[in-house]
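Have a look at the structure below before the remarks.
Just one protein chain is left out here, and the rest sit where they should.
For clarity, chains are labelled A, B and C in written order, and residue numbers in each chain start from 1.
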Amino acid sequence: MKTIRRRTFASRALNFVREWSLPRQAAGQSAYAEAAKSRYSTQLRPRLEEADTVGTNICPYCAVGCAQLVYAKNGRVIHVEGDPRSPINQGTLCPKGAATFGWLTSDQRMSQVLYRAPYSDRWEPKPLDWAMDRIAQLTKRTRDETFVRTLPNGMPVNHTLAIASLGGATLDNEENYAIKKLFSGGLGMVWIENQARV
Amino acid sequence: MSGNFAGTSLPPSAAAPYMGETYYGRPAVKASPFDWKVSSYIFVGGLAGSAQILATLGDLAGGPQAGGMTRTGRWIAVGGSAVGGVLLIADLHTPDRWYNMLRIYRSTSPMSIGTYILSGFAGFSAIALGADLLGMKRVAKAAQVPAAVAGAGMSVYTAALLSATSTPLWAAEPRLLGVRFAASSMAAAASALSVVEQAGQRQDTARTLDRVALAACAVEMAAGLQADRAYRRKGVADALEKPELRALDKVGALAMGAAIPILCHGLNQVVRKPSRTLSVLGSLAALAGGLALRHAILKGGNESAGIPENYFRLTRPEPPDRQPPRVASTGERERIAHHGERPYTPAATRVATSLER
Amino acid sequence: MGVPARALDYADSFLPGVIPQEAELTAGVRIEPGKSYGFFTDTTLCIGCKACEVACKEWNALPADDLGLKGTSYDNTGSLSANTWRHVAFVEKISGDEGTRVTEMQPFQSNWLMMSDVCKHCHNAPCLEACPTGALFRTEFDTVVVQPDICNGCGYCVPACPFGVVDLSPDDGKAHKCTLCYDRLKGGLEPACAKSCPTDSIQFGEVPDLVERAKARVVDLHAKGARNAYLYGAPDTPGATGGLGHLNAFFLLTDRPEVYNLPTAPTRAANRVEPALTAGLVTMAGLALTAAAVFALAKAGPTGPGRNGEIR
Partner (left out) sequence: MPQWDLANADAILVMGSNMAENHPIAFRFVLQAKEKGATIIHADPRFTRTSALSDMHAPLRAGSDIAFLGGIIRHILENDLWFKNYVLGYTNISTIIDERFQDTSELDGLFSGWNEEKQTYQYESWQYKDMHVPASLAEHFVNTTESFSDCTKRLKKGPTPKDLTLQHPNCVYQILKRHYAAYTPEMVERTTGCPKETFLKVADALVRASGPDKTAAICYAVGWTHHSTGVQMIRAAAIIQLLLGNIGRPGGGILALRGHSSIQGSTDIPTLYNMLPGYLPQPHAFKPHGTLKDFFGVEETPTGWWSNFPKYMISLMKAWYGDNAVKENDWGYDFLPKIVGDHSQQPLTLAIRDGLVKGLFLLGQNPAVGASNSALVQRSLANLDWMVVRDFTETETASFWHKGRPVRDGELTPQNIKTEVFLMPGSLAGEKAGTFTNTHRLVQWHDKVVDGPGDSRSELWFIHHLGRRLKELYQDSADPKDKPIRSLTWNYPVKGEKEDPDVEAVLKEINGYTVADGKQISDPKYLQDDGSTACGCWIYCGVFPEEGHNQARSRRPDGPDGPGTHLGWGFAWPANRRTLYNRASADLQGKPWSEKKTLVWWNAEKGHWEGKDNVDFSQEKPPDYRPEWSQEPSGMDALGGDDPFIMIADGRGALYVPSGLKDGPLPTHYEPVESPVRNPLYGQQHNPAVKIWQRSDNPLHAPGDPRYPHALTTYRLTEHHSGGTPTRSVATTAELQPEGFCEIPPELAGELGIRTLDWVVLSTPRGDIETKAIVTERLQPFQLNGQSVFQIGLPWHFGWRGYATGDIANVLTAIVGDPNTSMHENKALTCGLRKGRLNRPAQGD
């Protein structure tokens, strides 16, 4: 809903007279319909029409795979609703899917990296690059300290048991592929799991 | 308030008499947001409107001794419309938009009708008083007639305002409410003027006014008693049975608003030397009672909107007197709410319960 | 089952904008001013998912009401309000006659009633008739809408509504209720609740079409053994009573209206304007005449100590 700007009494009085219904009513318009119609109603349009980009999304909740249309304006999402073309949902959505816009715009979302140092009692914001560098170093350190090339019986294993990764069922196939490829194929991690078993 | 069921094929389960089903005891209609400001306005508006009528009648039919009363009445009319207007605007939830009341006219809306009645009344009353004060007697005489006609509207349109809602207590008896508000307004106006006359040592006029008040209170009493029966019969009286409202309704509206004034003024009519104290007592009681009546009706209405059984009894197609006058007890409602049970007991039990009463 | 043919015209993942007359794809109806639109809510198809409540709030940017567990089945919404324009009611009837749980449900009639309630957009809408400012008005789509630039929060529409729908918002002091997505209708879009409804329990369309569809549904349900199915709010049915005319948002119910918190025979509030005014004015006239007579008598001569006001 648009916030209505505070106006001076004079301009309000002027508007009142300009949009006064009584004369329109006297001229024969219905007091229940046309004569009562206000400027707000005359100018009203659905906000979807303001979108400069409309893309197709797949609902981020369950695995039914409903299609959604994401409407954005000036780089911000203005609404998400069901895609009428999808043979699965044909425009419908369940309560979770219908709340996708609310999720994207939730005030509980964070927009910067938070860091909690060992034994600290607080979060501190950190630059993204700093965090990425630090995580890469920690990963390398832990891997190097714990890597096993062969078992005592000579069986090559080339793994580390000291780094684990959880998650993937909410992520894209491409992301899962990259996770498995880097963590397993590159780093030799074996504790790689997602929500499929929980 | 029963509906018309011509051509309706209601399945038997839905057509059977109302048996007390509710949705977890939740209200089925919303209570008005009106509070004491509106009930006070109804009283003040009625008082002002009827005062203008009495002032005009005094001016036209009374003798010179009524001159003071006419002036007082005009003051009350103007003062009442000013106070009333302030009360009404204060009651708005977006008060700086009050002027939108004048944007359109809707004959189905007593509030819209009332807006124009109040505007007209305030305008003509102001002219009448102003002219009176400035000594322009003919202008005052000319303005007072439309002012008095509007005053009649002021006295009664508020009954339409409340009746034309879905609030059980208000909607149940529109005619009786109209009669009661009219009579109460007239009683209040006569009483207020009488008190002023008494204060001005004009006992004759006061005595005349007391007779008017007596007549009005008698009408109010009769209508009040009838309404009481009708509310019970239609099953919408539960709110008025609550202790605080019961006091307001019975002691305030009925006793003080009607019974005591009738007693005082009636006694004064039969005794050789009318008592000033009795007159003032009767007048003050009528005034207090008039205010109590409006508060009781307003608050009772708002409360009745919160009792779904009251609304549902009023909105069943059967004649109301065939309905069992029963409200689910608080305990029963809790049981329904807390155990997710069917919100009604089997029909057979219900009938038995209603017969016991 | 296929999708509507016109959906095939939009084969790109990125779309140029809103699909024109999208309602044709989602509800099979074109939206044009001058026609009458409404909802047919078929409770026998409702799964109680509350997508309608969410879709409504997300579209209309309505805040949460309160966050308490109500303990009334799965209904934590309670009622329609200024911030809640769809409300799904839940009534459990899981026990059979003997108190044991049912295992076989009646055809298309659940033992756990679920019903998505909404503003009825009455043909003769008491809120609209009560509104003194014209904030409430009838749109070109035959729907009833509060115009927020006009409403001054008098609150008279609130008790006028026979269904407890309209409500004043404590946030902005104005009346609010379902607009049947007035803005969306203007853009050829199905209202948010009906569009989201997974099972088509909420159907949007032209009222005459919906009424035909609903009547056929009742006949069909009766044939399938659901004898209790009936319409509420369609012409000449419960709900469409007392001068309200039909309700543009009407329902198919399987239990008594009161079970869903609906009145069986609601009435148009404006019916009572005339009786109250007439009775009041007649009383006023009588009392004024009495007063005139009393004044006239007083003028004729100072009253002596007559008995019982006896006139000399």
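Basically, contacts are C-beta pairs under 8 Å (C-beta built on N, C-alpha and C of every residue); 3 or more make two chains touch, one makes a residue touch a chain.
Remember, predicted model here, so these are calculated numbers, not experimental data.
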item	value
Candidates A:S11, A:S30, A:Q43 or A:N158 - the one touching the absent chain	A:N158
Given A:N15, A:S30, A:Q43 or A:T146, the one touching the chain that is not displayed	A:T146
Those residues of subunit A which, in the complete complex, touch the missing chain	53-68, 70, 72, 75-77, 80, 85-89, 92-100, 102-104, 106, 108-121, 123, 128, 131-140, 142, 146-147, 149, 151, 155-198
Hidden partner interface residues of subunit C, rising order	1-5, 7-8, 10-14, 45, 47-51, 53-54, 57-58, 63-69, 71, 73-74, 76-77, 92, 94-95, 101-105, 107-108, 110-112, 114, 198-200
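Just so it is clear, only the chains that are shown with their structure count from here on.
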item	value
Approximate Å spacing (C-alpha centroids) for the pair subunit B, subunit C	29
Centre-of-Cα separation between subunit B and subunit A, whole angstrom	56
Residues of subunit C touching at least two other chains	129, 134-135, 150
Of all residues in subunit B, the ones touching two or more other chains	100, 103-104, 106
Residues of subunit B touching subunit A in the complex	99-100, 102-106
Touching residues (chain side subunit C, partner subunit B) in the complex	71-73, 75, 78-79, 89, 91-93, 95, 126, 129-135, 150-156, 158-168, 172-174, 227-230, 236-238, 241-242, 253, 255-267, 269-273, 275-281, 283-288, 290-292, 294-296, 298-299, 302-303, 305, 307-309
Contact footprint of subunit A on subunit C as seen in their complex	1-4, 7, 10, 13-19, 22, 25-26, 49-51, 53-55, 57-61, 128-129, 134-139, 145, 147-150, 181-184, 186-187, 189-190, 192, 195-198
